[in-house]
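Got a structure for you, written out below as structure tokens; questions coming shortly.
What follows is chain A.
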Amino acid sequence: MSKVYTWDQLFSRRLFIKGTAATAALGATVGMGLLRPKSNLGQGSSDQSSAKGVKHVTTICEQCVWRCGVIARVEDGVVKRLEGNPNHPNNLGKLCPRGNAGLETMYSPDRIKFPLLRAGARGSGLWRRASWDEALSYTAEQMQKIKDNYGAKAMMFNSTDNLSQPFFEILLKAYGSPNYGTQRSLCFNAMTTGFLYTYGTPQPGTDFSKCKYMIFAGRNLAEGISNNETQEMIEMVARGVKVVVLDPRFSKTASKATEWLPVRPGADSAFFLAMIHVIIREKLYNETFVKQYTQGFDDLVTEVEEYTPEWAEKKCEIPAATIRRIAQDFAAAAPAAIAHPNWRTSNFVNSFQTERAIAVLNALIGNWAKPGGLIPDQELSTAKLGVLSHPAFPPAQGIRLDGVPWQYPMVPLAYGVIQTMRDNILTGKPYEAKGWLISRQNPVLSIPERQKTINAMMKLDFVAVIDIQASDTAYYADVILPESSYLERFDGLIPIKNKLFIRQPVVEPLYDTKSSLMIYKELAEKLGLGEFLPYQDEKDLLAKQLQPFPVALDELQRLGHYEVKNFKEDHSKDFEFQTSSGKIEISSSIMAQMGKKAVPTWNEPPRPEQDHFYLLTGKTAQHTQMFTQNNRWLLEVFPENRAWLHTSVATKIGVKTDDEVVLESEVGKVSIKAYVTEGIRPDCIFMVGGFGHVSKGLKAAYSLGASDSALHKTVTDPISGGSALSETFVTVSKA
Partner candidate 1 sequence: MTIRMGFVIITSRCIDCDACMVACRSENDVPLGHTRNWVKSSGVQGQFPKVSERFQPGNCMHCDNPPCVKVCPTGASQKRPDGIVIVENKKCIGCKYCLTACPYDARFSNPETGKADKCTLCLHRLEQGLEPACVQTCLGKSRQAGDLNDPDSIVSKLIAQYPTRILLKNVGTGPNIYYIDEAVPEIPEGK
Partner candidate 2 sequence: MELTWGLMIVIYLFAAGLSAGAMITSNLSYLYGGQDFQRVSRVGALITPFPISLGLGVLVLDLGSPFNFYQLFLTLELSSPMSYGSWLILIFSIFSIINFYLWLPKKFQIVGQTLQLEKGKKLLAKIMPFLSVGVASYTGLLLNAAVRPIWNAPLLPILFLVSAFSTGVAAVILIATLSPWERARHKELHVLTMADVGLIILECLLILFIIVMGRFSSDSESVAFGSLLYGHYAWIFWLLIVGFGLMLPLLLEFMELKNKIPVKWTWPVTISSSFLVIFGGFFVRYIITYAGQTSSWF
């Protein structure tokens, strides 16, 4: 048995950089410094220093899920700089702060550098180094044991959106488990189901370039960055387009907007229903469009009759005159007007209704497939990759732990309800879960009620995590399978419209790590499922994906992308709505079938009691989710999260900016610095998520700021499965 390390020892630079002065330096110094350990550890044979001169490698960013094009400058085997690829539609040559900080992700001293097996109690932070063979064999053994003893369903597979996710799904299906957990229900279930049940497409695009009137209800493009859309939003503002932002706090998008409406949290749907009321009342809708493409308009007319702006004012606390004016101006700008579908809209149980109201509002003005309006599903107009041929999957055994569809009949199977999966590990109902394989996800921080998630992990027989660093989730695992960072590996190809893009290694892996493509494949082999992932190595797989196209892999690697010749965008199906009626369903057939009100309707959201506050969450431009807080370059520009308090609240409890405050909810309590501002409703407190890490393996981030997941109650919308993150109320006091 090899030596047992604590996290501190594991991540001390000295262990890796023997004999070199380990300065906490940057760029060149870090790069050079970190190239050494590999030879020290006697791994591999590729000598980095032999690669001379400067080269440029085109690849794809993975600092968030947006997949921007990157050109890496490599000097003598050290990546010196990442720059945006001007040929990539997702970023138009520019990288956001996180994309610019990708080098620090790769060269971070806290990377996991070889497979680890737990050597103490779970969460004790004691580990021993394992070979890949040992770690994978152990993982496969445990998974097989669970399958043999409890059935495949006792094993859960989790992964958040990434380029190799399709191959993870193959592994899951080959293994035969029905239990698959993605981030979706924490993220955009309200939007996707809302639009799916209206338009038959979950996520229509938005034509920013020609839009003349935009309403964002929470979508915060200046901070929740989607690179090209963020740029387009800025251009829109610069052009003088009317941009209305509904947000209980003054976000950076709000600071750029023409109008900021500090809506009462959870009451957005009152605003949109009243807009619909005005538009119908004043006959501002597009009658021909409504007649031709929608169904259920008359039910809507009846439903919104009482939703006057005056009524809405009492609910959403936006003046009736403002709502009326915006409705009129919005309709006047039609069809180049958009009520944005938003994104992480899981704020309240009624967010599904908000999204439905937004979907319907857009339909009323007929902005579908019009310049400046909503864009039909783009997937139809995307090049199709070659697929692997493999045997038929075994039928998945048993019902799903996440309650879809038996508890949540309306949640699409592909979306799932991850928080219920977590809860059911704890309840053991409808059956006991035993094992968890988690790839590229950090549920300990991303699912509400952090403690519950940790408890769930503690209860299981076996947990394996595939990550690049000691995430909070990896910290509680039995096995950590270290993936190569995105700059050191291949992933599945990505088609965007008529172009194919590739993620490829910019340098050879610095440590003893593998791509998830290989980890999944080798794990499948050890499980006797090798035929489901039939490729030799990454290149072999990519060549198979490339088969339909007359281009060789090395050509694609050299150019960074391939443009499909004579590609025609297919707009023939733009008006074939994939709903049961084939129309835009103002009145949803599925809702009707389920015996629910079929048109968008008002559901009163809860209000905090006396001395309690809404707890709002959201992104900051400088960090990604629960992932980049350990990136020191990003910590330089956003060192920790703080609790936003309105001035009047701060005065009342006697705190100033940067004083420590204690926030307490029904399920948790945290201490955090205050940020006192006029830019938030006095009944709200806002925190950026992703801070408050519990993993001691994240040296830079450990214990910085606080986690709102420690405070969040688990509240799930029964229709969309969305986790209602803002239905948690907190008290605040001076620490």
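Candidate entries met the following condition: all candidates are chains of the complex that A comes from, given by their letters.
Simple rule for what comes next: a residue touches a chain if its C-beta (ideal position, glycine included) is under 8 Å from a C-beta of that chain, and two chains touch if they have at least 3 such contacts; residues count from 1.
Keep in mind the model is a prediction, meaning the values are calculated, not measured.
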Identity of the candidate that touches chain A (this complex; choices 1 or 2)
1
What does chain A use to touch candidate 1 in their complex?
23-29, 81-84, 93-101, 103, 222-223, 225, 227, 230-231, 234, 237-240, 250, 252-253, 255-256, 260-262, 621-622, 632-634, 636-638, 646-647, 677-682
